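Heads up, one of the protein chains got dropped from this complex, but the rest are sitting where they should.
Note that the chains are named A and B in the order they appear, and that numbering of residues resets to 1 at the start of each chain.
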Amino acid sequence: MAKEHSVDIIIDGKQVRAEAGEKILWAALSAGIEIPHLCAIEEADPPLGTCSLCLVEVEGRGVVASCVEPVSEGMVVHTRGRGSALRRRAMELLLADHPMTCKECPKKGKCEFLKVARAMKVKRPTHYRPFARVELPVDTSHPRIIFDPNQCIRCGRCLWVCKERLGEVPFDFINKGYEMCISTFMSRPLAETSCTGCGACVEVCPVAALCLKEQA
Amino acid sequence: MQGHLNDLQQRAQKKWEQLEGEALTVRIGTPTCGRAAGALDTLQDFRERIEKEGVEAHIIEVGCMGLCFAEPLVIIHKPKSGLPPILYGFITQQHVQRLVEGFLLGDDPCLELALGTVEFKEDGTPYIPELARFEIEERLVLRNCGYIDPLDIGHYLARGGYLTLQRALQMEPDAIILEIERAKLRGRGGAGFSTARKWRGCREIEARPKYLICNADEGDPGAFMDRVVLESDPHSVIEGMVIAAHVIGASQGFVYTRAEYPLVIERLKVALSQAREIGALGENIFDSGLSFDIELVAGAGAFVCGESTAMIYSIEGKRPMPRVRPPRSVERGLWQKPTVVNNVKTFALVQRIMEQGGERFSRIGTVGSTGTAVFALAGRVQQIGLVEVPMGTSLRKVIFDVGGGIPEGRRFKAVQIGGPAGGCLPESSLDLPVDYDSLRQAGAIMGSGGMICLDENNCMVETARYFLDFLCRESCGKCSMGRLVTKQMLLILEDIVKGQGTEADLDLLAALAHDVAEGTICNLCSSAANPTLTTLRYFRAEYEAHVKEKRCPALICRELITYYIVPEQCERGCDHCVLTCPTEAITTDERTRRKRILQDKCVKCGTCLDVCPPEYRAVIKVSPPEKVKELEKAAGG
Partner (left out) sequence: MTGELLDSYPAQRHSLLRILQAVQQTEGHLSEEALAAVARHLKISAAEVYGVATFYNQFRFIPYGKHHVVACLGTACHAMGGQLILDAFERELDVKAGGITGDHEWSLDRVGCIGCCTKAPVVVINDVIHARMTPFKVEEVLAVLGFKKSKKEENAGAGASQ
């Protein structure tokens, strides 16, 4: 790291040297400061910025997603306070919107989503209105991959990795707002798409929305 | 080529002067809202009658003068009568014969149908001295609207059109930026960012090509300013865009408008090809060396596309989900190239500023917000329509002096400003000056200029629910905060309007609203909190009535009201309600002929209340719903 390309920032009172243009999240993690994160992929440009779990407060700028916001000289970052309260809110609602059928879940014990929730000490809240999402059929058509749209937390990691590998993705985000979700073309079975079954999406999926058949 | 424009201009002017000085002209406003009021029938009828009677008259289709409440509007100018042009309102087919026979053929100007006479200010802006609103209004953006034929570039040229562009093209771009800076012009899209700064930022970047986008994606429900400007005076926007292209060095421009505005698309297409014909668009514009053209892009119904990064994705053909800035669009915008996005009215104002000078513009309005603001005044207000006033004019003046106040003697309750991202301001805010900073302090935003009046018959809780419902449908869904917090807030509000809310819900609602305001990646969802926060702040008592007493004070929330026919007021021989009830929920007592609503069949559509003759007013709404039992008991006993 060349010196002229480095900047000094302060995270939670600790001086941190970071590469100019680097995102706050990765600078913090390299300095040993934990910020929860789920959708973040360091190589993704632009960053996904979907999960709202890495929010931090930057003085003079307000709350930002640390995986998206680049560092700048003299930046003062607080990972506690408002950022932490907002991260909790996002996690609570993600949990409230998730089926939580953990006992039968193929990712049981390996669920990244749950791990982050535990690290944040957030349990499934009871004081919200139930989202009552309509249950969708699980797609087991593909010889290698099971796609359970009900488990999806809409982080978009599968799309990113699939675009990197395949180029022509067999699924994409559809709809918008609360109805936004991942879907194949016209909800066709995955087996009828260009999916090669390479399993890269399964590796990055933080929940059990995408699983290998052999795991299930 | 320069001579060419001057030639065209002179010819157009001569024609215009003939038209204004000698000919008998009938101007008919045919913008979208005029059409909804029947303007096309009026037009057709005028055509037929004039032909039949052999009257030598020019019929000119014009845009919108902003007096939408009185549509269809007709302006007749008969120079021989010695009278100035006269503006007539509410001219549906039935009045055409009277006007043709009375005024076109005879000497009677039919003053009983007139709203006023059309006079002109020094700069040619028409105004109606008889209407008090014109004393308050200052029309810069709307200067030509409703008086020229938007489909005839000759009208625009005759009023000095494109001469400003010709002059600007000979100026150094930096000199133009200085002029815009002198005017202190802030973007009219709502955020109020300095236009000069945005342009300078883009101008300084080396990368090529550069793009220019006119944001005409007026997605805010209740706003129609941009539609009117583009339908009524498209060339002023095009002229402003070419000036901007010269400044930043753009080679390609886009107007991004809504598919819901077919007339805008139709008229813009014509205007663009006319501008190309006279050399105001295309290669080497007016011999200046600038080559620039404009492509029309029609959105397909997505509110979020009004956000500039989403709009850029939409033009690229991708899913229009806003992205986080930086990088800003002026650095990496359309196809990763430097891009300036400005609102329709900003471009129209650029044309005016370059014509009249920045100094003059900066003297209008307030120190921080110069110039004029255009509002679309709608909802529960007398004179619905477009309003253009100097920045800093109080809300009271706009709503009561320009808009004529609330109809039918009802009480003003709130004004909703700035669209779904704006806020609801109460009576106590009426003396607030309308400018970017005052509105923000009060919890609303200028937005692009929708102003919806609400009266005692509007429920503020239901209004908050409405806006959240809209935002939930229209948000992109990308970040968890935006997607889930807005949905959760909506679920709570849906319960409250059904009488299933609790006092604790109000605190949770406020907490969620504060969170979403801070924690989302784009302005769409972060401003989603505004309607909820402002209604909670200014109308808490109404929320409390809903959660504590299960009562809707405005008698709107369907689950909290019942319809009731007051027996003493029911004229028993009249069967209006019985005959019109869509669910046959109204019975007649055989003996007394009294009408009674069968509550289990009633769908609460309100038809009976609508059709009950005003002299009886026998149908009322009561809340909470149980109250009807007491009333029935008292009446029966």
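Quick note on the criterion: a contact is a pair of C-beta atoms (placed from the backbone, for glycine too) under 8 Å apart; a residue touches a chain by one contact, two chains touch by 3 or more.
Computed from a predicted model, the values in this text were never measured in an experiment.
Asks: From the list B:416, B:438 or B:623, which touches the chain that is not on show?
Replies: B:416
Asks: Decide which residue listed in B:147, B:199 or B:303 touches the omitted chain of the complex.
Replies: In the complete complex, the chain left out is touched by residue B:303.
Asks: Looking at the full complex, which residue from B:182, B:319, B:498 or B:537 touches the chain that isn't shown here?
Replies: B:319
Asks: Decide which residue listed in B:330, B:384, B:493 or B:570 touches the omitted chain of the complex.
Replies: B:384
Asks: For the full complex, which residue in B:12, B:374, B:454 or B:484 touches the chain that was left out?
Replies: Going through B:12, B:374, B:454 or B:484 one by one, B:454 is the residue touching the chain not shown.
Asks: Among A:34, A:168 or A:214, which residue is in touch with the absent chain?
Replies: For the chain that is not drawn, the touching residue is A:168.
Asks: At which residues does chain B meet the chain that is not included here?
Replies: Per the touch rule, chain B residues meeting the hidden chain are 32-33, 35-37, 68-69, 71, 218-224, 227, 258-262, 297-303, 314-320, 376, 378-380, 384-385, 416, 419-420, 450, 452, 454, 458, 463, 466-467, 470, 473-474, 580, 582-584, 603, 605-607, 610-611.
Asks: What does the interface between chain A and the hidden chain look like in terms of residue numbers?
Replies: Answer for chain A: residues 168-176, 183-186, 193-194 touch the chain left out.
In this text, only the chains that are shown with their structure count from here on.
Asks: Using the touch definition up top, name the residues of chain A that touch chain B in the complex.
Replies: 46-47, 49-53, 55, 62-63, 65, 68-70, 82, 85-86, 89-90, 93-94, 96-97, 127-129, 131, 153-154, 172-173, 175-180
Asks: Quick check: in the complex, which residue numbers of chain B touch chain A?
Replies: The touching residues are 302, 304, 319, 321, 323-324, 326, 471-481, 483-488, 491-492, 495, 508, 512, 515, 518-521.
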